[in-house]
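The structure appears right after this line, and notes come after that.
Left out: one protein chain. Kept in place: all the others.
Lettered A and B in written order, each chain numbered from 1.
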Amino acid sequence: MLKYIQLSSYARNELIDITPRVEELVKKSGVSSGVVYLCCLHTTAGITINEGADPDVRRDISRFFEQLVPVDAPFDHSEGNSDAHVKSSLVGVSETVLINGGRLLLGTWQAIYFCEFDGPRTRKVAVKIVADR
Amino acid sequence: MLKYIQLSSYARNELIDITPRVEELVKKSGVSSGVVYLCCLHTTAGITINEGADPDVRRDISRFFEQLVPVDAPFDHSEGNSDAHVKSSLVGVSETVLINGGRLLLGTWQAIYFCEFDGPRTRKVAVKIVADR
Partner (left out) sequence: MLKYIQLSSYARNELIDITPRVEELVKKSGVSSGVVYLCCLHTTAGITINEGADPDVRRDISRFFEQLVPVDAPFDHSEGNSDAHVKSSLVGVSETVLINGGRLLLGTWQAIYFCEFDGPRTRKVAVKIVADR
């Protein structure tokens, strides 16, 4: 089953929790045991799994990335978003999450984040759900 | 087949070789061709594949991450482990390894590491083994 999550970002750098939307797709699929593949189809964004409880964590991560890869570092690419491309390769554009008992197998504090590095934009994440035999 | 590897870390930052334990689970599964999904269920740790021969390499990696993301960088999250959350998103919490001929398909020098960034702690890695049809 291949589906897409469409979302909008509102800041240049932002982590957006997409866990409920992935969980909803898993529930609708009726798959009780299997794997979910998440693929961000963009080159200035990514996907990561990190703490979902305290919103300070996602802001700390986003802000640290801004410092680690400054937008005004000496880059050749003329669109002014090379920092976003680098951040995308650091975080990665895909994640694989297990399904167990009809639910995402995540740790107590884990949430799935779409990482926006060149917003605000409209974005798309491919979600493929594969059931065990 | 879904199993868990439990492990203990002894330092705040540490790379722990879990290759033998993953190999053992693959052997027990009897799967000769397939895929192993490894998912770290924590938000201040990760999983990486890197050199297993010279222990200096894993110490170099761990120490470089400490310098790259200092524990005392200006973070909002009040638990004092925001650096560990950032490191977790840099390294990633999951890995997919192929199984071929009943063994992990790794390069000559590759080992699978659990990356501790906020130890010492007791940790858990989910291991799902899926056979080809």
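To be clear about the criterion, a residue touches a chain if its C-beta (ideal position, glycine included) is under 8 Å from a C-beta of that chain, and two chains touch if they have at least 3 such contacts.
Keep in mind it's a predicted model, so treat the numbers as computed, not measured.
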| item | value |
| --- | --- |
| Touch criterion as defined above, residue of A:25, A:61, A:90 or A:111 at the omitted chain | A:90 |
| Touch residues of subunit B, complete complex, unshown partner | 33, 35, 48-51, 54, 56-57, 59-61, 64-65, 67-68, 90-92, 95-98, 100, 105-110, 132-133 |
| Touch residues of subunit A, complete complex, unshown partner | 2, 37, 39-43, 68-69, 73, 75-79, 82, 85-86, 88-90, 92-94, 96, 124, 126, 128, 130, 133 |
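Here, only the chains that are shown with their structure count from here on.
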| item | value |
| --- | --- |
| Intercentroid distance (Cα basis), subunit B paired with subunit A, Å | 20 |
